[in-house]
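Have a look at the structure below before the remarks.
Here the complex is missing a single protein chain, while all its other protein chains stay put.
A, B and C are the chain letters, set down in written order, and residue numbers restart from 1 in every chain.
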Amino acid sequence: MSSEHPFTTRVRYGDTDCMGVAYYANYLYWFEVGRTEFCRAHGKSYADWEEAGIFLPVVEARCRYKHPARYEDEITIYTRVGEVKASSVVFEYRIERTSDGKPLASGWTRHAFVDGSGKLLKGDNPMRRWIAELGA
Amino acid sequence: MSSEHPFTTRVRYGDTDCMGVAYYANYLYWFEVGRTEFCRAHGKSYADWEEAGIFLPVVEARCRYKHPARYEDEITIYTRVGEVKASSVVFEYRIERTSDGKPLASGWTRHAFVDGSGKLLKGDNPMRRWIAELGA
Amino acid sequence: MSSEHPFTTRVRYGDTDCMGVAYYANYLYWFEVGRTEFCRAHGKSYADWEEAGIFLPVVEARCRYKHPARYEDEITIYTRVGEVKASSVVFEYRIERTSDGKPLASGWTRHAFVDGSGKLLKGDNPMRRWIAELGA
Partner (left out) sequence: MSSEHPFTTRVRYGDTDCMGVAYYANYLYWFEVGRTEFCRAHGKSYADWEEAGIFLPVVEARCRYKHPARYEDEITIYTRVGEVKASSVVFEYRIERTSDGKPLASGWTRHAFVDGSGKLLKGDNPMRRWIAELGA
């Protein structure tokens, strides 16, 4: 498994709901932020891969909600690479309240390697190799 | 000006914010719903136009917020065509609480006619003609 | 298990992303729409429960993405009650493309029964009873 990459952001008004806490779907957005910044921190932007014709649509997502994030909370998204299979990769996430390290949520997303037409890349591909090395 | 087309939807948890009301950016989403359903009600889907190579990016948007929409409120979006110029069209919107007709918001969006490469369509085009007739 | 309740909505421009398909976090929003409309179809609005001091924060969510939903697609969200435990309930969802029944996604959310202060309702409560009957 790779080491975790931290990225910090803040809960905005638009992220909250009328229960006074961050709306549950936004955690998947924050997971996206986490994996994008993980890639960038390791020298590759996700856009680079798309230009090279390799896409990573999500095929499954899971999130456990532990403690609500509130308006103005600074949160830290920790991202690492999980299992890398022949044609898929898992990213794993933990979200903490930055001020005190309170765990807010954890989860993972599984992504397929596909080409521009949506066809599964079954053999090896440069992005898979790159991610597998990071996750080793 | 065209007659108004009504479309009804409902305020969801995910649309609200921690002030307990619908978040202000969501009204622009509802404006989009309004103009799409306006087009559909008049026999054309916006996707049809895109397939024909005509796009309508928004170049300006304005919204006045009159009364907050709350969770579970059913709202009605009234849409009509406003001014049609050589290379732009205005859609106008009113949003009411369905139960009692309370005005919640009003606004407009102005859209340019462009081709697939983003170039302004300066002469006439089929979508402009179609909209101009509706707005007459 | 309860029978499934269908609810139909449409993919909007604002729901899509630059891969040309519905953004993955929006499925959790559609799950919310599904469970709200499930409750309403059975005679209770979720807002009623909140007024009675019973809240259902989500504690876990899972979604499998099978086929992308695209702009203008009409989708049907099928919702039913899954497992009802002492202090939690599971809602299960399937989302289909309405036109041809193509499965787009499936998933579930697990919710705790809590009071207005966020404290777990460990004993029985009226919402739990109501849902358990629906799910029987």
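Everything that follows uses one rule, which is that a contact is a pair of C-beta atoms (placed from the backbone, for glycine too) under 8 Å apart; a residue touches a chain by one contact, two chains touch by 3 or more.
Here the structure is a predicted model, which is why all the values come from computation and not from measurement.
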Among C:Tyr23, C:Phe38, C:Phe91 or C:Phe113, single out the residue that touches the unshown chain. C:Tyr23
In the complete complex, the non-displayed chain touches which residues of subunit C? 13-14, 16-21, 23, 25, 70-71
Using the document's contact rule, name the residues of subunit A that touch the chain not shown here. 12-14, 29, 32-33, 36, 45-47, 71-72
Kindly note down the residues of subunit B that lie in touch with the hidden chain. 19, 21, 24-26, 28-29, 32, 55, 57-65, 68, 109, 118
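In this text, only the chains that are shown with their structure count from here on.
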Counting only C-alpha atoms to place each centre, which chain is farthest from subunit A? B
Per-chain C-alpha centres versus the global one: which chain is nearest? C
Mind checking the centre-to-centre distance between subunit A and subunit C? Centres are C-alpha means, answer in whole Å. 23
Per the C-alpha means, the centres of subunit A and subunit B lie apart by a whole-Å value of 33
In whole angstrom, how far does the Cα centroid of subunit B sit from the Cα centroid of subunit C? 28
So subunit C residues touching two or more other chains come to 29, 32
